[in-house]
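Here you go, one structure.
Removed from the display is one protein chain of the complex; every other protein chain stays in position.
Lettered A, B and C in written order, each chain numbered from 1.
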Amino acid sequence: MEFVRNGDEIFPDLRVNIGSLELKNPVMTASGTFGYAREFENLMNLHRLGAVIVKGISLAPRSGNPPPRIVETACGMLNAIGLQNVGVERFIKEKMVYLQGLQIPVIVNILGDSIDEYQEITERLSGVKGIAAIEVNISCPNVKKGGVAFGTQAHMAKAVTEAVKMKSSVPVMVKLSPNVTDIAEMARAVEDGGADSVSLINTLIGMAIDLESRRPKLANVIGGLSGPAIKPVALRMVYQVAKAVSIPVIGIGGIDSTEDALEFMLAGASAVQIGTANFINPRVSEDIVEGMHRYVIDHNLSSIRELIGALEVK
Amino acid sequence: MEFVRNGDEIFPDLRVNIGSLELKNPVMTASGTFGYAREFENLMNLHRLGAVIVKGISLAPRSGNPPPRIVETACGMLNAIGLQNVGVERFIKEKMVYLQGLQIPVIVNILGDSIDEYQEITERLSGVKGIAAIEVNISCPNVKKGGVAFGTQAHMAKAVTEAVKMKSSVPVMVKLSPNVTDIAEMARAVEDGGADSVSLINTLIGMAIDLESRRPKLANVIGGLSGPAIKPVALRMVYQVAKAVSIPVIGIGGIDSTEDALEFMLAGASAVQIGTANFINPRVSEDIVEGMHRYVIDHNLSSIRELIGALEVK
Amino acid sequence: MTQYQEKAKITRFEQLSENIVRLTLYSPDIAAATKPGQFVMIKAGKGKDPLLRRPFSVHQTTSDGHLQILFKVVGRGTDMLARRKEGEEISVFGPLGKGYKIEKSKPACLVGGGLGIAPLLLLAKSISRMKMDTSKDVIILGGRSADEIKALVKDFKQFGIKVLVATDDGSLGHHGFVTDVMKNTRLADDSVVYTCGPEMMMMAVKNICAIKGLQCQVSIESVMACGMGACLGCTKHTKDNRYVHVCLDGPVFNAEDLKWNL
Partner (left out) sequence: MTQYQEKAKITRFEQLSENIVRLTLYSPDIAAATKPGQFVMIKAGKGKDPLLRRPFSVHQTTSDGHLQILFKVVGRGTDMLARRKEGEEISVFGPLGKGYKIEKSKPACLVGGGLGIAPLLLLAKSISRMKMDTSKDVIILGGRSADEIKALVKDFKQFGIKVLVATDDGSLGHHGFVTDVMKNTRLADDSVVYTCGPEMMMMAVKNICAIKGLQCQVSIESVMACGMGACLGCTKHTKDNRYVHVCLDGPVFNAEDLKWNL
């Protein structure tokens, strides 16, 4: 068995590579579900994370949607936060200092209304110390194209990727929308655009209705579905994308246990992101890292990397 | 309050119209989840149903996929039955006699590998006594187009609809696939193709993996996700489609209670189909009819039709 | 065959061993209609997760409207079911499937392993009632240890049919497998073997029957969504590579009709 030194402890090898980015383990926290990390500092050991991905950042601050913003559904939840965030300037000033102090890679999730905005925010983040990578959320509406989401049209997804890549000093991970006919086509488009990796899935678009008041339960009418309910769809898409591209794939969607995370790795994910599960068990990500640790030992693996894409399909 | 006579009893008005097809209530059983109806005769009163939709029928018999064909997921299930069915000839000979004896509209779900096959099967069904409508399952792969599902390309969806319409002597309901970027575009395409109504959603494509054996849990690798987990996606799509087309919309996806069914009607559905819930409570459809009955009385509605599209969106 | 859906009250809860539970349900319609080898579909909990019902063989029925199931906790559904309390109601429908075909004029050999013992109790009762002569019949029961099957062995003895026992650890009866016992038991040439248990065991039983030229009826399992022929999910391969549906065509099959691939 191969061991890696990490501080004082000796771990089995959980390291994975996302292109040029090496993570000490495959577990990241998903954007929008982990605040700016500090919220969790009392409830878990942040240093155990492979990486932390912060709430999506736009150029200007956004106040988000009116309430109600969340509603529970069968084994899932809908959210319509409306991309509330402090904006890139305040993020750098107020949030990065704490994040820089953490001994873990920080990945900044970015969003925009236009290709220019994606590019400007990337420029602004460029050179900021402590940012390990940028994750591009392309599920946002393209205001210039009548609000069609960037991530639902291959050419727009590619264009955003190219624009961000041009300005980025760190690796670029593109986060795919599942609300498309052919997710593999989208993955190939952003790969063509120069993405260093792809992460998926973002939320499925859904809706909930209150029968009594005859109104949508979300003020925004529609919202994003996340949690265990979407796991089968996420797993399928990760499997399809991993076969379609040669850049690393990061699996997201309904993961709440070590088993779930490892299933995504078998399907082809080099790493995973934990989203909604953070709300239910704030130390779930640390638990999953520990679970992987035990799994690698119990199954006598030389590295967790043995599992990536190891699904046997006759 | 308006009353409708039905046999000896007096009911509040649950009638709905699907184009020229009048149903005594909006509750149908979804294809593939209710066998050929006879399976349920001991467990419920079939005559209470608005309509029954039978298992998808192809030109030739199909034996379906190898096992395992089903797997449970969080608040849902995946199936990869592989469209097993007795074929149109045996269906007419062996199954229709019983169905003709029922006092309820029978809708035949059809599927094919090619536009020709859809057309042939429609021709064969044409003139068979007791068929109230045809539901066209366009989620099947188009063999001539490399296996891309008919329902994921607007032009193919339209072409199938036109072909079936040309040969059908009864109204044609087209069942949409949710695995698309823009469901409203698909609905408009089949409306253009002459569809008398659209039903949605069919299953979302998903996957499940067995960590221990490192194999997919379904022999077919991928399968269709159904049940409460998909309800938010289904409700959103019904809402979008109802705004996009002027033909009647039938809501399907995760419905297991009267409340669920009425939510779909608020979103714009003229009727609903009950799928997976039949497995859990074989008399769920009858229970929902009864629930609607009570709802109309309790809320003093002149007709259940008042609810169709009555969602209030500011 | 008529099926019923009932809200059945749990009238007795027996923890037979650490993870084996026997529930007695008041379910008069289903109890009256059930034949040996048939099964019921039960909703383990109230919520939407786990979503599907779970299939369980009917273990015993009584003329006063009770029905028993015997099960092992193996996952979430059975865990929830094992936490239900006497007096609570659970939703049951059945009876489902085709059970054992009792050959009245032929000697019977019942072979049950582990939880496969469940359907054999009702079968043993029926055999004892339907047949004039049970002197050539034999029941062979196997389990991991005395713990697992002691209580059951007692129940089987009430029918006056010979009961033989094997345990993996030798803590009760023969130290070894039911198939050892079966091999060492003189069975009449026209005996019919009725079996249920782990697939490995049933295959071994089937092989012994093939050698001895005995008819062998096996009760098999499959993941099920509906239990009643509506979903077409519970397929198994036959010997000649056709599909059968466990819930409709089975769960009891002639062993030789199936494809055995372990």
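Assume a residue touches a chain if its C-beta (ideal position, glycine included) is under 8 Å from a C-beta of that chain, and two chains touch if they have at least 3 such contacts.
This one's a predicted model, so the numbers in the text were calculated from it and none came from an experiment.
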Across A:26, A:50, A:193 or A:227, the one contacting the chain not displayed is A:227
Omitted-chain footprint on chain B covers residues 74-75
Per the touch rule stated above, chain A touches the missing chain via residues 32-35, 39-40, 42-43, 55, 63-64, 66-72, 74-77, 79, 81, 84, 227-228, 256, 276, 278-283
Touching the unshown chain, chain C contributes residues 45, 47-50, 76
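The rule is simple: only the chains that are shown with their structure count from here on.
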Centroid check, CA-based, most central chain -> B
The chain whose C-alpha centroid lies farthest from that of chain C is chain A
Between chain B and chain C, the Cα-mean centres are separated in Å by 37
Between chain A and chain C, the Cα-mean centres are separated in Å by 48
So chain C residues touching two or more other chains come to 48-49
Residues in chain A with touches to at least two other chains are numbered 74-75
